[in-house]
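Take a look at chain A:
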Amino acid sequence: MAATTAALRDPAPAAAAALTFPRPIFATVAPHPFLQAHLAAPQPSKAPLRANSRTAHEFRRVGINTGSLTHCNGSAVVRLGNTSAVCGVRAEILDEAHVQATADFAPSTGNETEEDAERERDEMESLRLLVPNVELSTGSTPQHIPGNAPSSFAQTLITRVRSLLLSTSLVRLSDLRILYAPPSNPDGLDAEPEPQLKGYWVLYIDIFYISIDGNAFDAAWAAILAALKNSVIPHAFWDEDLETILCSDDPSEAHSLTLRGLPVPSTFAVFEGKHDWNESGEAEEADWVLSDPDAFEETVCRESVCVVVDCTVGNKGTKDGILKSLEKSGGDVVDRDAMKGLVKRAVDRWAEVEKATNTKP
Partner candidate 1 sequence: MALPTLALPGTLLGPASKYAPGPGTHIHDASIYASIVGTVASSPSPNTTTTKLPLLSISRPGDAGPTDSANILPEVDSQVLARVTRLGARFASAEILVIAPANATSISADAAVCSTPFTAQIRREDIRATEKDKVTVQDSFRVGDLIRAVVISLGDQGGYYLSTAKNELGVVVARGEGGEVLVPVSWREVKDLRTGRGEARKVAKPF
Partner candidate 2 sequence: MPITILPPSAPIAAAHLHHDDSDEDMSDDDGLPVQSTTSIVTPGETVTSDPQWMRGHGTYVPADTTTIISTVAGHLHKTNKLLSVQPLRARYTPEIGDLVVGRIVSVQTKKWTVDIAAPMLASLPLSAINLPGGILRRRTAVDELNIRTFFSEGDLLVAEVQSLHGDNTASLHTRSLKYGKLRNGLFTSLTGAGGGILSRRGGVVRSKRQTFTLQTGAGEIDVVLGVNGYIFVSAHKKAGQDEKDVSITSLEQGVSETLYSSQNDDIEPGVAREITRVSTLVKGLVGCGRRVDEDMIVRVYEGAVELEAEEKVMGSSERAGGAKGVVEAVLGRLEMGG
């Protein structure tokens, strides 16, 4: 297998006492050299392979299965290699009476403008109509043992998910409003009666990881997308004599969520080759930007980039993505040009995910 032959010839001092290890042991005792040994291997024809025998640019296949949970309005199970997550979307009713300081509500006009979306975003955020949460303490990794409060990792993860949900204003407020059109106008005029706001749907979006092998964020988001697309919200109406909001259990009256576009994140990890390896000064630049890193790679990479693109809204078809968000942390490898490349890779990735989310189970 390629990695092995490569390792035998990696840039190393012949003088150093060579000791040989089986691969998994090599990986544990010296993770960094192990990965480098793989990547630095000059391949006859194809690009160098990582330890997981993917190329540096290669993402893992996304497998999506939706609608499997009984008690959810929408749900999805997402597989990203050995990372798998379950997302359940649950709609509950927030009674208008319980809303302090109701945002002045304007019936959404057909053609919405940017500031409409802006206002919607504020209203959703202030009312907390979207309640996403993640759970990692499910034995999904050795690191997260139940009984402890959510780790900082879990907290950052959920904050990222939430901010992306809001910033992309993926869910439309119009889908969540519960309106009531009185039979007749209260002040007897025969003018068109004003529809009144009686309440909101609140979406509880819970993500449970079954197993984590790196890149938890992309998996979480894919699960959310699929679950939301899969969600069905019952028709809710105001009942005069009971004076509460009731729902119709008739599937034909229910509506599904119409999402704004399809933002897809792609996470990259930067692996910095160690140059001090060869005592004979010539340090050839050796850095690799790995798409969709797995758990092992995350442990040896400092720098990471997350690019969120949406190609549905692009004018030049799906080949051109709108940059929805860009996150980069640590390290100094990825410069402007590199970033261009990454966006390109993100756009390609978008197509794959888009396909996966559209294929019905």
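Basis for inclusion: all candidates are chains of the complex that A comes from, given by their letters.
Couple of notes before you dig in:
FYI, a contact is a pair of C-beta atoms (placed from the backbone, for glycine too) under 8 Å apart; a residue touches a chain by one contact, two chains touch by 3 or more; residues count from 1.
Please read these numbers as outputs of a predicted model, since none were measured by experiment.
Candidates 1 or 2 all belong to this complex, yet only 1 touches chain A. Residue ranges of chain A in contact with candidate 1, taken from their complex: 13, 15-17, 19, 21-22, 24-25, 27-30, 142, 274, 276-277, 279.
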